[in-house]
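One structure is given below, encoded as structure tokens.
Heads up, one of the protein chains got dropped from this complex, but the rest are sitting where they should.
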Amino acid sequence: MRNQRLLGLIAVGLLSTMIISVSASQKSFAQSQVTLNGAGATFPFPLIDTWRVAYQKVHPSVNINYQSIGSGGGVKQFTAKTVDFGASDAPLTATERKAAPGAVQIPETIGSVAIAYNVPGIPTKTLKFTGPVLADIFMGKITKWNDPQIQALNPGTSLPAANIVAVHRSDGSGTTFVWTAYLSKASPSWNQTIGASKSVPWPTGIGAPGNEGVANAINGSPNTIGYVELNYALTTGIPYALIKNAAGNFIAPSLNSTQAAVTNSPIANSLPAGDQTWTKVSLLNSPGSNTYPIATFTYLLLYKDLSTNPRLDQTKAKALVDFISWAITDGQKLAANLGYVPLPAAVVKHDQDTLKSLTFKGTPLFTGP
Amino acid sequence: MLLIGNCKIIIAVLYDCRGVLLFSQNLANNVNKKLSSFFLQGKRRGDKIFYIVTIGAAAYTLLMLALIVYTVGDGSQKIFSFEGIKFFTGTNWNSVEGRESFGALPYIIGTLISAGIAVAIGVPISLGIAIFLSEMASSKISTPLSFVIELLAAVPSIIYGLWALFVFRFWILNLIEMPLYNAFGQSIPFFGVTPFGLDWFTAGIVLGIMIIPIVSSICREVMRAVPNTQREAAYSLGATRWETVRIAIFPYAKSGILGAAMLGLGRAIGETMLVTLIIGNAIGAAAIPTSLFSPSQTLSSLIANEFNEASSDLHLSALIGLGAVLLIITMVINIAARLLVSRMVKVSAGVKE
Partner (left out) sequence: MLRSRGENLQEGPRTNYKERLQDIMLRRSSRRRLVDKVVSISAIFSVILAVILLGSILIEVVINGARALSINFLTQPPGAIGSGLGGIGPAIEGTLIVVGLASAIGAPVGVLAGIYLSEFAGNGIFPSSVRFFSDVLVGLPSIVIGIVAYLSLVLTLGSFSVWAGALALSIIMIPIVVRVTEETLKVVPNSMKEAGHSLGIPKRTIILHIVLKSAKSGVITGIILAISRIAGETAPLIMTILGTDLFFTSLTGPVDALPLRIWRLVSQPYQYAHDFGWGAALILILMVLGMSLGLRLLAHRRRFKIGTIAA
């Protein structure tokens, strides 16, 4: 009994110490604190999170909260106006634009999808693949690592006779959208049977939640192959493959090859206006000899008239626009270190034009160049 | 003629007046009683208020359930009008615009088999622990051990998920799945798929481990509640320990043990986060397991995976439809449990007499 009492007292004491220390370290929020809540894609999350901390040093009264719940979640919550801004790797489809009239898309960074694999004995950047072969693997048509089609692309490498386990995302994701868009372009059979979307009926393989889940699954078991965003591949040190691009060269995903995808892309110089549809904008299979074929923009979602979202008042709307303006200019300096491609000048200019068009009940908000 | 008619009218009116008089007299009496009781017995009013408060609290429970049923029903209307009965029997799961098709059968199967393994593993082990704690161990061992197991019941299930993902999955993979695959993989298709550690088998086992603390605590309590006289009677007849348990304890404890098993089953079916980490998350027809080592999907884990992302109305409605299926399964299990328990109580009551 006494021991129980003592234990209980210790427990209560521990708990109260925690509560006291937590509230003591809490910042006291002055009246002028502004909190911006955003949600969406997991792909830009590391970058946006770094921006969150860096921006607070420049503007201490602005607190940004971005939760990575996935591109589909970003679109959904943006449409439902339960968050101040959304983020998505996939541009809004026609249906989504109809559900959220007045939506504006602002690309804030660029990334690419890497093909990670774990085949014992085969080091990183050694395996070569083409789009059609990858489509067949993920459809379950190619089942063994030493399949003649794979072997033909990698003549010098000895591949095991093991079954391929394809790893995909179990949560709906913008990365999946980019990946399946690429496979749809590469394989008419994939396009017909499965198509491109944030969430597709995978015919085979294991699903894991999040980029990390996929990386974990690949790291943890041999003879696996899967798709992850480049910055996650770079951070975890997982082996990734060389993919054949439009010019016929096998290119590894890297900052340079991804940047080449943007600068060489015809689309990048004729981007639609922020409030138009961006479904035709694609950085897949961009021309150029050193271009990586699976690159993508990722977008911030806002309403053209920010007052459409009842959560925003004038102050918050201004703060949001200022933050995005900082992110596409000063914020880009932080991108390369994290494995993201900084926006080329043309895209930055285009985004600034979009920002200029944003209003709050008619009052323009952008005070930049 | 007129006279009689008039008399009738007069008599009728008189009767009415009498009625009104009586009524008003009655009313006055009642009001008098109420007023006097109101002032003389104020506590009655307090009791009434208390009664209303408690009945309100009980009604709130029903209200919550009504909210759940309404929200789920309303939200899943779209998918049921789109798919109809095929929602329960179809195996597609395609949310790509223009190709939508949703069927819940693979996930119903996944839910039932993983929960089935959980109960098949968890309940016997829990019974073993309960027997040990209530019959075999001295109080020096059984008190701290039961305390620890009760505490373990409070461990959040996501922690089981973490442990399963980083540690236990490899135990199962290397100690059970790989040997089985190497030995029988070529000959028996049931062991045929390359084991990965992330499949319905692993999920079922971890679910079973998760329900052990709860089920064993309840079983132990139920067994301990059996009066010692029964045990002593059995022992004095020369029964061994197992026979004592079988003859003296199980008849009393049967309904409680079944209740515990049902509780464990409910937990196993409802578990979401832990399952989504280790079940392999297959989609559509690929989620119907063909082998012990196939990845699969349960109703809850699919909802957890896709709900935050589902932006199209039909996709969202399909996920809510899965919630409706879960609601139905839960009710069916509860009804079955009640019927079984009541039958057991009847039987054992008969035996006692």
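Points to keep in mind about this one:
Labels A and B are assigned to the chains in the order they are written; within every chain, residues are numbered from 1.
The rule is short, and it goes like this: a residue touches a chain if its C-beta (ideal position, glycine included) is under 8 Å from a C-beta of that chain, and two chains touch if they have at least 3 such contacts.
Worth saying up front: this structure is predicted, and the values here are computed from it rather than measured.
If you put the missing chain back, the residues of chain B touching it would be 43-44, 46-47, 50-51, 53-62, 64-65, 67-68, 71-72, 75, 124-129, 131-133, 136, 145, 149, 151-160, 162-163, 165-168, 209, 212-213, 216, 240-243, 245, 262-263, 266-267, 269-273, 299-300, 303-304, 307-308, 319-320, 323, 326-327, 330-331, 333-334, 338.
Listed by residue number, the positions of chain A touching the unshown chain are 4-5, 7-9, 11-12, 14-15, 18-19, 21-27, 29, 35, 37, 39, 42, 45-46, 49-50, 52-54, 63, 65, 67-69, 80-83, 209-213, 215, 232, 235-236, 310-311, 338.
Quick note on the criterion: only the chains that are shown with their structure count from here on.
The mean-CA centres of chain A and chain B are about 39 angstrom from one another, to the nearest whole unit. Put simply, chain A touches chain B in their complex at residues 69-73, 75-76, 79, 93, 95-96, 99, 162-163, 165, 170-173, 194-209, 213, 216-217, 220-221, 223.
Taken in their complex, chain B has these residues touching chain A: 92-97, 99, 165, 169-170, 194, 196-198, 276-277, 280-286, 295, 297, 305-306, 308-312, 315.
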